[in-house]
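Missing here is one protein chain; the remaining ones are kept as they sit in the complex.
Right, chain A next:
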Amino acid sequence: MLDPSRMLPLTVALPLLGAALLVVAGRLLPRTANDVLATAVAVTTCAALTVLWLRAGDGRVVSWAGGWRPRHGESVGIVLVGDRLGIGLALLAAVLIVAVLAYSWRYFDEPPERHRGSFPALLLLFEAGMCGFALTGDLFDAFVFFELMGVCAYALTGYRVEDSRPLHGALTFGVVNSLAAYGTLLGIGLLYARTGELGMAQIGAQLAGHHTDALLVTAFVLTVTSMLVKAAAVPFHFWLPDAHAVAPTPVCMLMSGVMVELGVYGTARIYGTVFAGPHGIPAHAYQHTMIGIGVLTALVGAVMCWQQRHLKRLLAFSTIGHTGLFLIGLGLLDPHATAGTALYVAGHAGTKAALFGLVGVLLDRHGSVDEHALHGRGRELRLAGGLFLLGGLALSGLPPFGTGLGKALAEHAAGEYAGWLTAVYVLVSAVTGGAVLRAGLRVFGGAGPAPRRSHADIETSGEGEEPEVRDPRRAVPLTMTVVPGLLLAGSLALGVLPGAGRAVAAGARAFGDRAGYLADVTGAHAALPPPPPPTAWTGSGLLLGLLSCGLAIAFAAAAVWLPAAPERALRVLRRPAGPAHRFAVVPLRRLHSGLLGDYLMWLTVGMAALLLAVGAQL
């Protein structure tokens, strides 16, 4: 058996190698051979990460590239550090890559003749970027891997170059994310100027000898902004719905399932190792800022999610809503909340990827992802419809799904910090789950009266989408329904199997153990951290899960069947809702203008606000 520290670089190198092979050999091999090669590489990476996950235990696997270890406390080497949470996220990415490869097995039936291997090669490159980002212990490498996964994601988003909207979405995505990444590089430069180190642990150790001042706050804000942009935190979130609405469905599965969550992870990791020590950014300043951003993101995501009729945009905004909850969870700096959030992320990844996959079936059948135009047209897709509704319930936190358990643990920890945060968790998961249920009931069940066709100037309809396949007469490929089913089953298993929760709890303990991280990287010994938090279902967690699920069903039922109620009753309801809609929702929707300049303006405003918020709390 290989030494774990030697296996760590393999998890990045394997997909890179596979991608290079596919690009070189792709044009010579037939399509099936390309798919087999890509799947084999992805499965091998998955296996390597599983072994690492098992062997990392409660500690960390540390690997110095080329054996350039630190000498006398100074280092020029590059380090990879894997703990349970980092390896777990990389594993999640690898599992989703396998799922996506299986899902898109027959999806793009006619790849470009001369570049047959390009789609799977891009997927593998994307995987290498995500694994590297999750496992790196070096701040500059984090930037490089961040850009690698970014560039692959931009290219994959604009993969269908025949249509102008994917190109538009990919360009917005690329410009906003890259600009933020260059900001991060400025921040890294400032940190290097202050400490002379690039490793996260080394910078963190050196900062203890300096004072918190304007330079450190600026470096913190610059470094964290790109992570928050990737995590689609409000007001940095504008690129996400545009990119998700137009990206090929398999790419949406990856971006919503794991890439966005990597932004949340990066924020927490960078704060936790680099800035959390003495003379860093004080914990209370970080907590308040992150909880503020998280609540804002969760609420904006939920409101916007409910308003959508474009199914992919609906799911994209639900991802924003959930990312807000993840930001709150990791912003609490509490092992219980971290464990819950980690489970929530994993459960959400399975659920959201499954839902996107099922929307892909609709796109495949009807060339549309518009909730209004598809009313009742999904009736013959019984299995897909059932899975879609189940996914909506799972998204709202139905026990015993992994999303439900993660939400229960995180909202309990959040409720101990401030009681009203529990309400945010319940409300946001209920509204996003309800929106999915509403769409599912209408599209797959034909429930309620057909919605009136509106042509408002503030929304994107889902009509006129290019079908991603060429031949609508063939049956839906089996993998396109089986893969979402398996992903949902995986999400369920996370909440049912007690081993999963325990392992994540141990990972959460190691994640919060800053001294242990620093000691492991520098080769010293640290005291053992406190025991891992419990991760079992509790009575209150079950009840709150059922509550948000019930609310989701109620919201969906009201939206679907209320329009059939007598006109007099409706008028009573509309009277208070009208002004709220006109003065709050419509302006909010108008902010999502699709214009690049506006989004960059918001990026600047957000950075300035972050600077002021953190600076004012010192």
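Keep this in mind: a residue touches a chain if its C-beta (ideal position, glycine included) is under 8 Å from a C-beta of that chain, and two chains touch if they have at least 3 such contacts; residues count from 1.
Operating definition for what follows: contacts and distances are computed from a predicted model.
When the unshown chain is looked up in UniProt, the name that turns up among "Multicomponent Na+:H+ antiporter subunit C", "Molybdopterin synthase catalytic subunit", "Carbohydrate ABC transporter permease" or "Potassium-transporting ATPase potassium-binding subunit" is "Multicomponent Na+:H+ antiporter subunit C". Residue A:G169 is the one among A:P15, A:G82 or A:G169 that touches the chain not shown. Annotation: of A:M200, A:V246, A:L327 or A:L381, A:V246 touches the absent chain (contact as defined above).
Between the chain not shown and the residues A:Q307, A:T351 or A:S396, the one that touches is A:Q307. One of A:P70, A:G132 or A:G158 touches the chain omitted from the figure, and that residue is A:G158. Only one residue from A:G367, A:G594 or A:G615 touches the chain missing from this view: A:G594. By the touch rule set out above, chain A reaches the unshown chain at residues 76, 140, 143-144, 147, 150-151, 154-155, 158, 161-165, 167-172, 174-175, 178-179, 182-183, 185-186, 189-190, 192-193, 198, 241-242, 245-246, 307-308, 456, 458-460, 589-590, 592-597, 600-601, 604.
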